[in-house]
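Missing here is one protein chain; the remaining ones are kept as they sit in the complex.
The first chain written gets the first letter, and so on, giving A and B; residue counts start at 1 in each chain.
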Amino acid sequence: MNAAARRRDKGWWLGVPGIGWLGMFLVLPLLAVFAVSFLTRGEYGGYGLPLTIENYRRLAGWGELGFDPLYPVILGRSLALGFGTAVLCFLLAVPLTFFIAGLGERRRLVALTLVMIPFWTNLLVRTYAWQLLLGPSSWLSEAAAAAGFISAGEGLYPSWSAVAIGMVADFLPFFALPLFASVEKLDWTLAEAAADLGANRWQVFRHAVWPQIRPGAVTGFVLVFLPATGQFVIPDLLGGAKTALLGNAIQQQFGQSRDWPFGAAMACVGLVIMGAGLFIQRRINRLKEAGL
Amino acid sequence: MKRSSWFNSTVAWLVYAFLYAPIAVVVVFSFNAARSGIEWRGATLDWYRRLFANEQVQSALKVSLIVAVTSTALAAGLGTTLALALEKHMRRGREVVNGLLAVPVFVPDIVLAVALLLFFGLMREWFRVFELGLVTIIAGHVTFQIPFVAMVVRARLAGMDPALDEAARDLGATPRQVFRHVTLPLLMPGIVAGAMLAFTLSLDDFVVSFFSGGPGSTTLPVYIYSSVKRGVTPEIHALSTLLMAVSVVATVVAMMLQRRDVR
Partner (left out) sequence: MRKSGWLSLFLAAMAVVQAGAAQQLRLFIWSEYIDPAIVKQFEAQFDCKVTIDLYEEAESMLAKVQGGGVSLYDVVVPPDHLVKAMVALNLLAPLRHENVPNLKNLDARFANPPYDRGNKFTAAYQWGTVGVFYRAEPGVKVAESWSLFFDASKQMKPFGLIDSQRDLIGAALKFKGHSLNSTDPMQLREARDLVLEAKKRSTSFDGSVAAKNKVVAKGLKAGIVYSGEAARGMTDDKATRYFIPKEGSQIWQDNLAVLAKAPNRDLAEKFINFMLDARVGAQLSKFTQFATPNAEARKLLGPEELSNPAIYPPASVMEKLEFLEDLGAKSRLYDEVWIQIKTR
């Protein structure tokens, strides 16, 4: 190694405090979750030995009152909600980012900041606001009742629709920003060339535009899908008790139900999903780098 | 396919309306004279007045500020040193640390919160440390703040011209002097921007604070959540409006700092 490289590597100790902190307050806690998921719940709560895989069996459906696909269903629902939210965000983010990309330099900054601002305001506040906007006596609910989507006097909240609305409203900026990073660099000449050669709109998008924005879209997708699957606040506030998802279920175990080992097992499942998602995202990006 | 087609514009405007509707509702109704429901009954500053007399709000505000300031200070230090180490020094191990930094960003916040809860519980049993309270909340906040600070500072570092460093060294400055008089001042806007973002994240955090808190360490978002569970009141709207205002200001300042050119 030359002198410059040696000088570079010498400063690694700078990273020790940061890495040490993360090691203690991130890695160890996650290991603790993994460990506790194999313990047994005490008679009145609490936890201890013996080691058991009972918690994972319950998650797979074999509980005390017989077989019940409850937890696999909850997990499936959470994944579906996360996926659905990501797709909806994508569908909205594409026209949004195209619009912003088409603005002049200064307006573009303003437009982007306007997208960011809700992202940085308190999620709790924005979510409970949806309770008001979707409650039985709100305009939106009355319009929906008039259109026949719901019965009169009922509200759009609490319900799955309310949760979906809340989720998309919260996660849209997560998708829009990385997507915009790709859209900003879009080479429109390719699209124009394709159009000149007689391709219709859909083909232009698929072959000239999509490959260019795919990295941003994939990042955005992962940024939305993973946290959305484990969301707890939005289903809790907008779903009443009618929408049970992974996040709620985990909170239950550490709250009312006082079954920490079981909750830990659920959290581990959440971690596995996150790991899988990150892994897939990196594979896709690496493929893209390789030119595929 | 045109960029600024009417379709894109319409969707974009609808999206903006969609994103700002909840914020608008809260702000508008914080001035509503009606106690509950959504009929408008005239404007009033009553709820804001009541807010300032509310003892629980004052105590939650104190807790939130102490937590935010302390955690931001810690995260700024840890995140900056980590960013420096990553950008300038570590060749090997960079991949691993990058992965480590990605975890708090991608992991569902509730998983992180319960992981910390379990960890603190075990620490309490074995070593009698980490009673739930201010310390545990701060510890949790710093953990998810570090990646954000590191990301902002790294972006700043990447945009810095290495020629400046070289020039200073050629003029005879020691590495420490280079750092103090060249690198750090140029880096400062990035550090402050990262710190402001970290501050906002801490102030707005709910899930980690909810699980890691103890008595007397209720933060503003936790207070808002408990109140909402009992029934939304206009005082909560007033409190939320103020909270959002602070976040917006901090974010805009952070963005402006980030956009300042590194000359």
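FYI, a contact is a pair of C-beta atoms (placed from the backbone, for glycine too) under 8 Å apart; a residue touches a chain by one contact, two chains touch by 3 or more.
Treat the numbers as computed from the prediction; the structure is a model and nothing was measured.
Which of these, B:L51, B:A83, B:V103 or B:L132, touches the one chain of the complex that we don't see?
B:L132
Specify the residue from the set B:T72, B:T143, B:T183 or B:T219 that touches the hidden chain.
Going through B:T72, B:T143, B:T183 or B:T219 one by one, B:T72 is the residue touching the chain not shown.
Touching the missing chain, which residues of chain A?
Its contact residues with the unshown chain are 43-46, 63-65, 68, 70, 74, 135-136, 153-155, 158, 240-242, 244, 248-249, 252, 254-259.
For chain B, which residues lie in contact with the unshown chain of the complex?
36-37, 59, 62, 65-66, 69-70, 72-73, 76-77, 117, 120-121, 124, 131-133, 188, 191-192, 195, 214-216, 218, 226, 229-231
Keep in mind that, in the parts below, only the chains that are shown with their structure count from here on.
Between chain A and chain B, what's the gap in Å when you average each chain's C-alpha atoms?
One centre to the other, that is 18 Å.
Which of the residues in chain A end up touching chain B in this complex?
Against chain B, the touching part of chain A is residues 5, 7-19, 21-22, 25-30, 32-33, 36, 92, 95-96, 98-103, 109, 113-118, 120-133, 135, 137-138, 169, 172-173, 188, 191, 195, 201, 204-205, 209, 222-223, 226-227, 229-233, 237, 246-247, 250-251, 254, 260, 263-264, 267, 270-271, 274, 277-278.
Touching residues of chain B toward chain A in the complex: what are they?
1-4, 7-9, 11-12, 15-16, 18-23, 25-26, 29, 37-38, 77-79, 81-82, 84-86, 88-91, 93, 97, 100-104, 106-112, 114-119, 122, 139-140, 142-143, 146, 150, 175, 197, 200, 203-204, 206-207, 211, 221, 224-225, 228, 232, 236, 240, 243-244, 247-248, 250-252, 255, 259
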